[in-house]
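What follows is an incomplete set of chains from the complex, kept in their original frame.
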Amino acid sequence: MLFHVAMEVRLPPDMPAEQANDIKAREKAFAQEVQRSGKWPHLWRVAGRYANISIFDVADTDELHGILSSLPLFPYMDIKVTALAKHPSAL
Amino acid sequence: MLFHVAMEVRLPPDMPAEQANDIKAREKAFAQEVQRSGKWPHLWRVAGRYANISIFDVADTDELHGILSSLPLFPYMDIKVTALAKHPSAL
Amino acid sequence: MLFHVAMEVRLPPDMPAEQANDIKAREKAFAQEVQRSGKWPHLWRVAGRYANISIFDVADTDELHGILSSLPLFPYMDIKVTALAKHPSAL
Amino acid sequence: MLFHVAMEVRLPPDMPAEQANDIKAREKAFAQEVQRSGKWPHLWRVAGRYANISIFDVADTDELHGILSSLPLFPYMDIKVTALAKHPSAL
């Protein structure tokens, strides 16, 4: 089941570089692990923003929330989830 | 799987009473049929508005969209879906 | 009498873990106590957000505000209350 | 129990004068009847708008919705209800 997820990151500009780099490294590792599992099939950068638009393919909403709330950047993100359904004109 | 659904109805005030009553009667019949199926466990009126807040319990997002887009009032409604997950403090 | 309550939690990311865990533990204990009383019949997580959607069943608005303003997380939450009425199509 | 109710009226400018006058006359009569009952203690015009801000004193949300949805102008209004509680600094 697909969900459209828009994430805006709001990392405090005065966070020490070491701490920021550590969070970002852990975010990247976790994001790639979930992508490899097939549950995060699309991940795009929004041009001009520290933000992404993603598509998740999960068994249910609990799994979706479990993944999103485990993201190392979760405490710094504003996340909006949109439930997707099959479009009748989609091939 | 639960979804929170907020529906605002915007029926044109100048719709002939007969047509409006017919749509509303079919809406009510359909809504009660879905409620009886267990897929629409909660349906509340928003005080002061021609609107409702509902909880749907469906197998997936396709089933959810199938039900919502079959509502006789669907062409007159603004519907917002919010995906719900289990809350860790819920009993 | 039912009220729909949407709560968004905005805990500062730099709050010391011990303090945050203490508030969350007290929040959970209080939330479960109110649920057991029957005054908080539904509590759902909004997928992807540190937020919940709840239904309260209270005697009046004073009781509702009394409960909400006693939540340990109250100073960190943005809360929106919507008054609900019986829906004529509800079973 | 008190509720704050904001009503915006959106009567189509091209509604025939006779029809508009009839609705407004019935609205006024009904509004004054409810005021006399004590359930609508305050009714103010918002300066510059075809809108009002009101306070209702009702037994519960069903009574509130029953009154509001019976207003002759209800199909032409956008109504927002805010639940009020006793303020600790109010005399």
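Labels A, B, C and D are assigned to the chains in the order they are written; within every chain, residues are numbered from 1.
As a convention for this text, contacts are C-beta pairs under 8 Å (C-beta built on N, C-alpha and C of every residue); 3 or more make two chains touch, one makes a residue touch a chain.
Everything numeric here is computed off the predicted structure, so don't read it as measured data.
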Considering just this structure file, the complete complex holds how many copies of the sequence, given 4 are shown?
10
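Convention: only the chains that are shown with their structure count from here on.
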Note whether the interface between subunit A and subunit C is symmetric in residue numbering, meaning over half of all numbers used appear on both sides, and answer same or different.
different
Here the gap between subunit A and subunit D, centre to centre from mean Cα coordinates and rounded to Å, is 45
Measuring centre to centre with CA averages, how many angstrom lie between subunit B and subunit D?
26
Subunit C: which residues touch two or more other chains?
2, 45-48, 82-86
Chain-level touch network, classified as line, ring, star, complete or other:
other
What chain pairs are in touch here?
A-B, A-C, B-C, B-D, C-D
Within their complex, state which residues of subunit C touch subunit D.
1-3, 60-62, 64-66, 81-86
In their complex, what parts of subunit C are in touch with subunit A?
11, 13-14, 45-50
Quick check on the complex: what are the subunit D residues that touch subunit B?
3, 5, 12, 61, 64-65, 68-69, 75-76, 79-81
